[in-house]
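With one protein chain held back, the other chains of the complex are shown just where they sit.
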Amino acid sequence: MNLLLRSIRSLIKNRFAASAVIVLAIVFLVGVFAPLLATYSPADTAPKDRLLAPGSLHYFGTDELGRDIFSRILYGTRVSVGIALVAILLSALVGTFIGSFSGFIGRWIDQVIMRITDVLLAFPTLVLALALSAALGASIVNAALAIAVVKLPIYMRLARTQALSISQSLYVKSAKTFGVSSGWVVRKHVVPNLLTPIVVQITLDIGDAILLIATLGFLGLGAQPPTAEWGAMISTGWNYLIDQWWYPTFTGAAIFITVMAFNIVGDGVRDLLDPKSGE
Amino acid sequence: MLRLVRQRLAMLVLVLFGVSFITFLMSHVLPGDPAAALAGPHPSKEVLQAIRDQFGLDKPLPVQYLNYLNDLIHGNLGTSIRSQEPVLTELMRYFPTTLELITFAFIFAILLGIPLGVISAVKKNSFTDYVVRLFAVGGVSIPLFWGGLVMILVFYAKLGWFPASGRLDIELTTPETVTGFYTVDTLISGDTEAFFNSVKHLVMPAVALGYVQLAFIVRQVRSSMLDALSQDYYLTGRANGLSKRFLIIRYGLRNALIPSITIIGLSFGSLLGGAVVTETIFDWPGMGKYVTESILGRDFPAIMGFTVIIALAYVIINLLVDLLVYSLDPQTRK
Amino acid sequence: MSSLIVDIQDLSLSFQTDGSEVSILKNVKLQIATGEIVGLVGESGSGKSVTALAISKLLPEEITRFTGGSINFDGTDILKSDEASVAELRGKRIGFVFQEPMTALNPTMTIGNQLFHVIRRHSTLSKDEARARVRKSLEEVLIFKPEIVENQYPFQLSGGMRQRVVIAMAMSANPALLIADEPTTALDVTVQAEILSLIERLAKDHGTAVLLISHDLGVIAKTCSRVTVLYAGEVVESGNVADVLKNPRHPYTQALIRSLPDIAARDRSLETITGEFPDLRNRPDGCIYAPRCPKKFEKCSQSPLLLGINQLHAVACWAEHSVGGGA
Partner (left out) sequence: MKSRLRARVSLLSVMALVASLFIAATAPANAAVSRTSLIVAMSADLDYLDPAATMDNAQWKITYPCYQRLVEYNGADTDVVPGLASSWKISDNNLVYTFTLNTGNKFSDGTEVNAKAVKYTFDRLLKIAKGPADNFGDLKEVTVLNPTTVSFTLKRTSPQFLYTLAGNYGGIVNPKVANKAVNGDMGQSYLANRTAGSGAFVLTEWKKGQFIKLRQNRHYAGKKPAFTSVIFKIVGDASSQRLQLAKGEIDIAEGIPTDQLANVGKTKGIVVVNQPSLTVDYLYINNSKGNPALSKKAVRQAINYALDYKGIIDVTQAGFATQMRGPIPVGMWGHDRNLFQYTTDYAKAKSLLSSAGVSNLSIDLLYSARKPWWASEALLIQDNLAKAGIKVNLKLTDYATSRQMIDKGDFDLSLGVWSPDYADPFMFMNFWFDSGSFGLAGNRSFYSNPAVDKLIREAANITDQKKRTELYVAAQKIVVDEAAYGYMYQKNYLLPMRSNIKGFVFNPMLEQMYNLETMYKTSKA
């Protein structure tokens, strides 16, 4: 547990990361307490007061159906950030399992799995995500699945290289000489050592995943109306850029700030846990 | 050296086979029948059937895949369902367009990224370091479709500095294709006005796309520079009184480039599939737009052709990166 | 005493990393005369390398705090001079040889090229003259067929060969002082002797003073005329090698010598020093060795002064001075 304590303390000290941590805290709070904070329900349409400018009634104005943009951005946090987290954690879990399994067992299984990761990596990420969500049908769940699959090879390769180096290392070999079961070795040695690089990779990937979900939404393959998702909101909103500049701008800012905060914290965590490239 | 090339070619065959198999599966699992999408507003049953026969859509999947494979071997990528044009001709048209965009984006990213990475490493934790890192993180975090849009608003609508769509002004004659790069073809044909115009059209999309890559490069160069500066040989150089500038470039950067080249190569490779978002916003007729429309229009031959070319280009880029590293890093020349 | 090339008086410095300050050196005294070979000995972490790096200000600026004393090199007050003027000295007047030859050379430049640039930096030789000078300096460090070695890369040479190249670089501008920080520790024993004799010969031929740093008393005994013993950043004893080694007066030096494996006395078991290394984050006052010293008594609570027992031998230990009533 001191790992966590140490990281929090050091993050706070570095002003750069500190502000990002605060932003993230706000984002999470907004996500959780969206219903309380929101001034309107994100779904109810009011055709007569559509495309209103930001004002006292609607802080960020209204969209083409008269829905309150401020509330939709709040609720959008749950979809965009929540789904990104789920997708990445899923990808990390599955990827680590397969990767460490193949790295630890080795021989031909490892070769086959590694070739598959090569093939998956040969695909440009967005195209793969695009094809998958088109194949599975456009919905937020499928978008999350698509992203999980797209990010899988990264974790598989990460876990495999770690598992390989750990399983070759002395203390694991010596443990084996004592006739210790490989399951125990994996649990006691392989997994804990995997934790650090995986955690670093996860913090870096979340920002990217939010962008991917928003881009899929933008291309019409992510979240479907009427769900409030940032990418989809911009996708409709940007047609109104000229007359109602606020509609796409506030949503864009929400994505930008959240992803930036994740990346800064990601950098901070990586510099902290991965001494070589750190301070 | 030769061992490296042989190994890469073996991988190429495997990746090609894997990629074509996965795409074939995926594209045929896509719901929706291309014939229905294509046969006009109110087609009769016979017309639908005629289209399906023409594209062999009714044959069992394994048969379709085998036909596809032997076509592939003979270099025939089939005809696109949407545009009735051979897929190969379309790819030969769209691939250089995307390549031109990515190349300019990377020129911008490298020209700016490497110096910034070096400065922020040399001046670690100074004010400049924080500003550069903030600028870099911004690049990785900005949603491209939003950033590009704001750029159009400011630099096209308000200031009118740069055009916002297409590769060349309509009035100018498009250069006849030699390399497929408008900037190069116009120079070959000596049409300077068209050359400057094509550069002007490249500015905004290249900067929008380049800014994201710039962020990767700055972060990578900074971390490998920090690594190089902390090495013993750097201290030896300092102890021997070599000038700071010489040390930074020949001792620091020279060694930091090797890991950075691989990362830059990989991100160049990942863009071969076309920068879908940038191309959509700036009407850049590249691979990104082509594949998006093909996927949405269930154009199987086009999707398959696209993926094969991309896999091919991806492996070639990896080979080039390895060769570059081979020339830069003496240790690989055992 | 011929003129002093290095005169360090009561040097104290500490490293400050966000919040915590660690005191590395306290009142270090060290003199090196022109052409003299002086040894600096101590366990790892005793501050010997820091002292060496301090002489040409090679310590990391952002965390180093000089808290006292002065360093005078050949008439220049190092601590008071700005970075540019100290930089002029490096390589030209002060040569450095480091402990780890495997990583001491730039892996992406040929041996000849690295030497070439150092030579060009400190001389007005033309390109061709400098290239010739490269071959000569390689020969000087007994590298045979220099015409082949100059086109090779560091990874193609053995550890010993690489250390010779580092020495060639350090000596290329005929410096007044050569600092050798554990030059042979990373090398196997047979090569160690060659490197040490090479350093001795070059120093003698060029009249270069040498500061030889090592944790191995055997190496010091063979090569140095005088020696200074450091413990936890403080000088506990210094003087003529013969005196200090044969008749060590400070309990720490005595323990160091007793822990030396002596092939002749096979039956004697090796002695270790009890207790652990002091915490330098808050340096205890009084004698730093007191907690581990068998002769500890109440006076030791005050910081001992480094007082000379005779012209050639000084020790910082009350037990030694109280008997003679202090010098």
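The chains carry the letters A, B and C, assigned in the order they are written, with residues numbered from 1 in each.
Just so we're on the same page, a residue touches a chain if its C-beta (ideal position, glycine included) is under 8 Å from a C-beta of that chain, and two chains touch if they have at least 3 such contacts.
Bear in mind that the values here come from a model prediction, so they are computed numbers and not experimental data.
The chain we do not see here touches A, B in the full complex. For the chain missing from the display, the contacting residue among B:Val199, B:Ile263, B:Leu312 or B:Val325 is B:Val199, taking the whole complex into account. When the whole complex is considered, the residue among B:Val87, B:Ile152 or B:Leu271 that touches the unshown chain is B:Ile152. In the full complex, chain A touches the hidden chain at residues 44-45, 47, 50-51, 64-65, 134, 137-138, 220, 224-226, 236, 238-243. Of the residues in chain B, those that touch the hidden partner chain are 31-34, 36-48, 50-51, 79, 82-85, 90, 93-94, 97, 108, 111-112, 115, 119, 149, 152-153, 156-157, 160-171, 174, 196-197, 199-200, 203, 243-246, 248, 280-281, 283, 285-286, 289-290, 293, 296-298.
Please note the rule applied: only the chains that are shown with their structure count from here on.
Judged by the touch criterion defined above, the protein chains link up one after another in an open path, with no loop closing it. The chain with its Cα centroid farthest from the Cα centroid of chain B is C. By number of C-beta pairs in contact, chains A-B lead all other pairings.
For this pair, chain B with chain C, the centres built from the Cα atoms lie 54 Å apart.
Mean C-alpha position of chain A lies 23 Å from that of chain B. For the pair chain A and chain C, the distance between C-alpha centroids works out to 52 Å.
Counting only residues that touch two or more partner chains, chain C has none.
With touch defined as above, residues shared between interfaces to two or more other chains in chain B number as follows: 125. Interface of chain A with chain B (complex): residues 16, 115-116, 118-119, 122-127, 130-132, 134-135, 137, 207-208, 211, 214-215, 218-219, 231, 234, 238, 241-242, 245, 248-249, 252, 255-256, 259-260, 262-264, 267, 276-277, 279.
In the complex of the two chains, the chain B residues touching chain A come out as 11, 14-15, 18-19, 22-23, 26-27, 29-31, 124-125, 130, 133-134, 137-138, 140-146, 149-150, 153, 157, 219, 223, 226-227, 270-274, 276-277, 280, 288, 291-292, 295-296, 303, 306-307, 310-311, 314-315.
Only residues 125, 231-233, 235-243, 246, 250-251, 254-255, 258, 328-331 of chain B touch chain C when the two sit together in their complex.
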